[in-house]
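A single protein chain has been removed from this complex, and every other one stays in its place.
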Amino acid sequence: MSDKKTYVDRRLPTGDSLLKQLWQDPLGRAGFLGILFILLLALFAPIIARYDVAQINSKARLAAPSGTYWFGTDNFGRDIFSRIVYGAQVSLLVGVVSVSIAAGIGYLFGLAAGFFEGKVESTIMMLMDIIFAFPSILLALLIVAVLGTSIVNTMIAIGIVNIPVFARTVRASVKAVKGTDYIANARSVGLKNSVILFRHITPNSLAPFTVQATLALSSAILTEATMSFLGLGIQPPNPSWGSMLSEARTYMEMAPWMVVFPALFIIFTILSFNILGDALRDALDPKLKL
Amino acid sequence: MKRILSLVLALLMALSLTATAQEPMVLKYGTDAEPIGFDPHTVPALASTRIMLQMYETLVDVDENMNVVPLLAETWEQPDDLTYIFHLRKGVKFHSGREMKAEDVKYSFERILNPDLGALGNSASYAGYIEKVEVLDEYSVKFTLKQINAPFLSALASSYLSIVDKEAVEAAGGNLLQSSGGTGPFVLGEWVPDNSVTVHRFEDYWQEGVKFERIEFYVITDPSARMSALRTGEVDLIVGDSAMLSLAEKAKNVEIYKVRSRNYTTLCLNLNKEELKDVRVRQAISLALNRQEIIDLAFNGEAEISGFAPASMGHWAVDVLEHPLYQQDVEKAKELMKEAGYENGFTLTCTVGLLDSIRNSGTVIQQQLAAIGINVDVQNKENAQYVDDWKTHNFDLMVCQNGAGTDPNRAVAFFFSTTGSANIAEYSNPRVDELCELAAGTTNVDQRREYYHEAINIILDECPNVTFASPYDYIYASTDLKGYAPTASNMVNFRFAYIEK
Partner (left out) sequence: MKNYIIRRVLMLIPILLGISIAIFLIMQLIPGDVVSGILGIEETPELRAMWEKKLGIDKPLVTQYFNWISGVVRGDFGESFRTGAKVFPEILWRFSISAELAILACIVAWIIAFPLGILSALKRNSFIDRIVRVAALLGVSVPGFAFATLLILFLALVFGYYPPIKYVSLMQNPLKNLEIMILPAIVLGSSMAGSVMRMTRSSMLEVLRQDFIKAVRAKGAPERITIMRHAFRNASIPIVTLVGMQIGILMGGTVVIEQIFSIPGLGQYLLTGIFQRDFPIVQGTVLFMATIYVIINLLVDILYTYIDPRITYS
């Protein structure tokens, strides 16, 4: 008798029930609402923002928060509130696009490695190991240095750096599912590889994948901020929160509002993603259900 | 028991004695970048120069009025236009303890001119005109030039032409990157990479009165951390940042030293670009700029409106404040654009580097040029890329910070003559070339000034670049630091400085 593991259905609960489960967890709810807030901010930026984000004004330089400038102005006399609002667009875009790049490529690599095994697997995983062995922030810097500084290149760099995490996650869950009777049965009834891959294995590896994606979003935003600090992040005059924060460091004492607001929004957004990821992991992890 | 007691007492006394004994005087200097070695002939980085200036000296020096004054050479004569004879100061010792003699001067220049070293001084701006160096006697050395070169004397003051100890170079295996073989007041000590460099007083230094026992240079790249270190007394002196000026003014124990620099920030135009070939477009760009606004926003107000021969060059400078192209006039600029056929404007890229003032200038210029229909796409480049683009002339507009040097030959011919090696605009005007040659070919100061002023005015009218600011250099120091007087030629002269609490 083979001692095949019993099949645990780790498919995502249907959207409806997962949302319900998240909503019942106060932390999940908080994370969800936090992200929704930032998303709305980004979406309605043109309506919410009060001034042109690029408009410099030497007369209103380093003005403290007031009725005119809710969050004060920066060293160019630009309205920080408006820049924060538009910055939500930039930061979310960087997060979403770079994670999509990482997730998309990582997913295909992980799927292929987990399913085909042998040479394919060892080659892919070696490639992943090579990427993973570079310190991530420095690899991202190197990639931007090669490609040149621009928003798109920043997103590509952060994307590439995050590929291995996804590839590993997907590979692991593919292997876990593969060893089960469920797939063996699918094979025995003569289903093609591609059908097995996409119809059966994919849904089953989505859960850990979703968690990973949520967490990667937060780390992507953080990486962009750090790259800005090192001078190679999103470039001015684009108002990314990371570049605002790193530009503000010099004025920390003279104009604390320049630091406080971008910092608050970065922390708030990353925290929301982290909390949501945490709650998702709880919701999706059957082991933690008592 | 008694014995132990007396022993303890003696120990205590010894301890208290060492505590009251006068501590050696130390200067702690918070700098902004890591040095990259200390060979004066091959290392140009400011972070290194700051330290090398403590260790090496040159034949002559340039004072704040740009006059050439004696240093290692006590006197000199010029029998004809091509010959200079220097009489060396006697009793000057190298750090090895050996006396510096004519042989060493000869060796130093041969080292610089040796093609295998790739010395920075081995170019037309510095020692490139030297035909040969001969030793006349122990303390006299004769330089013969290939052609008349008026800037020669002031070029000798450049640290790239420092006098080095032949034996020290050989002992160090051919380079001085990590050792010191000069005649300066301090000797290289410990170098902790990315943290600190210590130099110790050279006891046999030829000038009296050096008070510091050692100077410790610390790398603190973050300007706000540097300011914190100064205010808490952890360092005595820091490289200032204009953004920190208001804090420095407020701090009770901080003295501010403000120096007019010989640097200027400029918008370089690439004259190969179709639109920029038209002088009217270039003039329109100059008219569109509000230079004071750039200074207020990008330099925290701490710079003066300047041309490419800044005021710190003394009598060589040309006052640009009244120059018609320096007065912002958007309407006139639009007219010029219209005359040139660009009524509807066009798009240009503008390359900027990592330096805050350069990057921020780009942001302001972008806004100002929009008013005359020029749509500027700012491209931020990482440092090495920026230098690469500069070198290959790969830009439409580029914000640059240039050094005007100690002689107008540098400020004018190096950047604007057709063959000048820093002529990145690829500007070419036969009259400017002629004037540069005439000026280099005479040692009559008044005559030279006349030539250069004519050249400078032509260039100002034709706008191969649009210069806007000459920033001030700032040093913030503890009020305990006395006897320190930085100048544009030497910001780091601590020869007669001391600390008094």
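For reference, chains read A and B in written order, and residue numbers begin at 1 within each chain.
We adopt the following convention: contacts are C-beta pairs under 8 Å (C-beta built on N, C-alpha and C of every residue); 3 or more make two chains touch, one makes a residue touch a chain.
Just so you know, these numbers come straight off a predicted model, no measurement behind them.
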Item checked: Residue, one of B:Thr144, B:Ser228 or B:Gln328, that touches the chain absent here -> B:Ser228
Next item on the list: Could you tell me which of A:Leu19, A:Ile151, A:Ala172 or A:Leu271 touches the chain that is not displayed?
Entry: A:Leu271
Next item on the list: Touching the absent chain in the whole complex: find that residue among B:Leu117, B:Val135, B:Ala168 or B:Val279.
Entry: B:Leu117
Notebook entry, point to check: Contacts of chain B with the missing chain: which residues?
Noted result: 28, 30, 34, 36-37, 42-44, 115-118, 120, 122-125, 175, 177-178, 192-196, 216, 218-222, 224-225, 228-229, 231-232, 234-235, 382-388, 391, 402-403, 421-422
Notebook entry, point to check: When the complex is taken as a whole, what residues of chain A touch the one chain not shown?
Noted result: 26-27, 122, 126-127, 129-130, 132-138, 141-142, 145-146, 148, 218, 222, 225-226, 229-230, 242, 245-246, 249, 252-253, 259, 263, 266-267, 270-271, 274-275, 278, 285, 287-288, 290
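We take it that only the chains that are shown with their structure count from here on.
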Notebook entry, point to check: How many Å are there between the centre of chain A and the centre of chain B, using C-alpha atoms for each centre?
Noted result: 45
Next item on the list: Would you pull the chain B residues touching chain A in the complex into a rising list?
Entry: 222-224, 241, 243-244, 246-247, 293, 296-297, 300, 354, 356, 359-360, 363-364, 366-367, 378-382, 385
Item checked: chain B-touching residues of chain A, taken from the complex the two chains share -> 54-56, 58, 61, 75-77, 144-145, 148-149, 231-232, 235-237, 249-254
